Structure formats: structure tokens, C-alpha cells
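To keep things clear, I will list the structure first and then write my remarks on it.
The chains shown are only part of the set, and none of them has been moved.
Note that the chains take the letters A and B in the order they are written out, and that residue 1 is the start of every chain.
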């Protein structure tokens, strides 16, 4: 194990609130430990193209509260090829970078795992995605902010739904994962939640709408975008067909869920694991995602951190069932 | 002119933030002037069906900050017929209601005008719509809140747009009216705005995108939903075709624009004209919308308050042109 002197830092995949707080934590803790930091813009694509910028404590002043990522992010087709990764490696060597911190999600870590196996560059990852769909951390950076953005939006929709006695089908993000839908469904007092994991069929929803309390003036259904029963428009269409007397509307929350100031918890999470990432590299960790499990720093090999290992807490679904009466 | 002893109060058309503040102001100022208030639920529909509830100062406690309308709102087909309006009139007489305050928009005032001409019930109106598309008031109740909701959303979208170097086509409300698009376009620093009033063609937009500053990493286009060039999806489609190398995304903000806590200005506006409405009825006004023009209470006959009289300030469009360089 050789001592790390200069690390490369980048964000990759979809942006998430709190990524800047993580960038700040990595840069400042590296400086604390006398390690240089090179910011790599646009993820793996920028690594291949050599978009490198030296960073110090001032580079990250006043960014802890900003959404998005100052290092920008991109998807890279080239990095999927051995030739692309070789180019990336050459750039790192040319710049004497001897360690990497990758902030991103499942796809980011897949790339990092392959790269880390091919070349002698230690890589550690920080979970940055609003979907919270990674194994090895209780929460990912950005999830807490995203679910608060969703409930702010649904609270607003509820105002209109109540005023007009409407049924609203609200689609939230989470391509293969219902964790955004689940917590926001509980927190917004939704009448029903449809998520990919439970393959809940439309009949159950119709039954819920039909046999629920008659005196309720509005009903909100939260749908995860990846739901196999169909997207929100399709579900809305079927609800309208079955209940033509309902005033049914569809709302796709869309990209507002990715932006905004990070919440306190996202900033604290990003700060803690940002520091831990630098310490992990110093201590010889490699090919691991740094997360927090039960309030303690945890280290999960990239091959286990992938999304299909995340389970839905069945208790949450029962909570929705009980509270939506 | 007979003295008003009991007024009926209702909200109609789309809900708007600040309607509850207006309801509170009408109820409290009526009580101040020793006038009874009957709340009519669900607008004209509830008037026909006799959904009447007596209101006092306590009925409106702690609602000034709540979005939506506690009196609910609905559209009424029946009220469009002479028979429906006769039924409504009978209900009013039966309950000894001798004046009406209608909170709503263009459609609401059209109904009020016809009703006020047919029957001997004085009606005054309060402009409550997020579209700001009424003649006779500088601002309508709900507009200020809606434009702040829009810029909060676009600020979030900008975070993502900046992180990914994207073009975003964002559709905001305003069916025949671009006033939401206009102010939010300026306030969100949009690169271009497309509104119905200027029939701005897509070529101009393409030209703007093509010839704008090359070093800009993100571009936001704000589109009013009623824009004749096509809705946001159509525009997004055409931008993608012409500029396949742009990462172009579409976001329809939708119903979140109607809800939420009213802003300070919406609450103050609603409070001022709510009081003025009661005073107007006492003073013998009828068939008029109460608004504020140049910081003074103004009275506009319903037939003039309609939306096609609203003009777009050309100066605003120039501001966008200048500032989006």
C-alpha cells in the first residue's frame, strides 16, 4: 500500500442534491490530510478527455447549500469500452492521480468496479442518487431532499384536489425502485401507492377507490415511474374509464425532483461520508462504496452495492393501508 | 338602494392561492359592518343545490395561510341555463340573501353578469385566478404565488440543466395568456419565452438556440401552455429534431402551480379587496369586479373585466431579449 498524494474527484450519472456538499467534504478533508485534489468534470467522459481542474478549500466555498454538481456530470459511452478506460487511465497517470473518489449511483459504481479491476488505481464511491436504491447505506445523498420536494408538490396538489373533489394520479421518480413513492406516499397521506416491487395490480387500486370512505373529498395516488401496471397517464386513463364521474387528473412531477437546496440530513450525510471517503483511501480501501448504516460508516464492495439488492420494508405498505382509511 | 343584511359568498372556477384570505376578509369585514355571511359551497352548483353554511369570524380562523378554498369550487353546467339560474335565485331568496360576493375569474364573472342582469341581487366580484388575465386590476389573487412556485421549480430544473448541459422546455400555466410565462421567464433567467400573445414562431426560437452564446452550459425555454406553436412536448420534439446533439428535456409543471401557501402580496391583495367588496355592496355597487389599480381600489363592470382586454407589456419581451444574451 502506497501513500495517496493526489486524488481525482468526479460526479457521474444523474445529479442529486447534496453532491456539492460531498465535493466540499472530499476537497476539505483531503486538504486536512495534505492530499491534493483534482476535480474531473463531466464524469468518466471528462476523465477520458482530461477535463481536470485543481481544487482547494476556496474552490468549494459556499457550495454546501447548492443543488446540482459544480463538477457537472455526463454519461460516457466511450468508458464502456476497454479503449476508453485505457485513455482514462493514461490521463490519470499523466496527472499523477493515485486515487479516485466517484460520486454517483449504480452505473457509476459498475464503471468504477471494472476500472478498478483493470488498473492499479484505488477507487472509492459515494452514493449520490435520489433513488436510494443502493445496498450498503441506509440513505443515498439526494434522497431526503427529493422526498421533501415531492411532498411539497403533493401538498400543493392536495390544495387543488380538496377544492375540486378530485382524484389525482401523481407520478414520482424511481425507475426500478419504489422507495421515493413509498415514503412520500405515507408522508403526503396518499390513498394508495403503486410501486414496481409489489406489482400491485390495477384491480386493487380500483377496489380501493371504489370501496374507500365515501365522504373523502379528494384522493391522491402516488405512482413510481417504473411501475409495470403502466405509467401515470395509463393509470389515469383506466381510472377515468372505470369511474367516469370522478374528476381525475394526472401530474408527472418530473425533473423538479432532482434539484434544489439539499436538506440538512443530505448535507450531513454527504459531509460525513465525504470525509470518510478520503480517510478510506488513506487507509487502503479500494473498490468500495462508503455509506452509513445504523449511524456508522460502512464499506461495501462495489459488486454488492448494486440496486437489485435493496428490499422494500413490508411494514411501510401496511402503514399506507392502515392510514389511508 | 336597500341596506344589505346578509350576503352569500362563494368561490368558482379554478382554485387560486389567496382565495381563503379573501374569504376571511369578506367574512370578517361583513361582521365588522354587522352583515351576516352565508358561505355557498361549490360555486354556482352549490348555489343551485342550496349548499349553504353560516359563517362567522371563527369559521375563518387560521385560514389566511392556506392554499385552495375552504368553500370548494366547481363548474356548473346547470347555471348556464335560465332554469338553473332561477333555481339559484330561489335558493338565495329562501335564505334571505340580499347580496353576493363571487371570487373567481372570467367565467365566474360572466355567470355573475348574466345573473345580476336577470335578478335583483347585487353581485360584486373578486379576481381570483393564477392567470392574471383580467382587466381592471393590476394583479389577480393567486398570480404572485403561482409565479413564485414556477420560479422555485425552474430554479430546481436549472440545477439539473447546469449539471448536464441540457436544454429544458418548461411549460407553465396560462391557457390563453402568457403573463405567467412572461414574468417567470425574466425571473428565472430563461433564454427564451414563448407566449400566445406574440405568436412567436419556432424559427425564432431555433435561431435563438443556434446563435446564442456557445459557452452557455444550459438553456431554459419557458412556454405558456396555450402557445399556438404547439405545446411543450411538440416544441421539445422539434428542438430535438433540429439539434440532435443537444440533450433536450421537457417538463410540464402542471397542477403544482395552483396550490401552496399564498405569498405576502397575495394575502394583502385578498385582504384589501375582500374588505372593499363588502364596503362596495354596502355603498350600492353591483355587477362590478373589485380590484386594485395603481395601489387604489378600483371598480370595473363585469363586462369589461374579461380577459381579452389584457395587454402584454412589450417592454417585458425586450427585457428577456436583452438579459438572455
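One rule holds in what follows: contacts are C-beta pairs under 8 Å (C-beta built on N, C-alpha and C of every residue); 3 or more make two chains touch, one makes a residue touch a chain.
This structure is a prediction, so every number in the text was calculated from the model and none was measured.
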Full count of same-sequence chains in the assembly - 2 placed in this view: 4
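Going forward, only the chains that are shown with their structure count from here on.
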What does chain A use to touch chain B in their complex? 11, 15, 17, 66-69, 72-74, 149, 153, 155-160, 162-165, 168, 217, 249, 251-256, 258-260
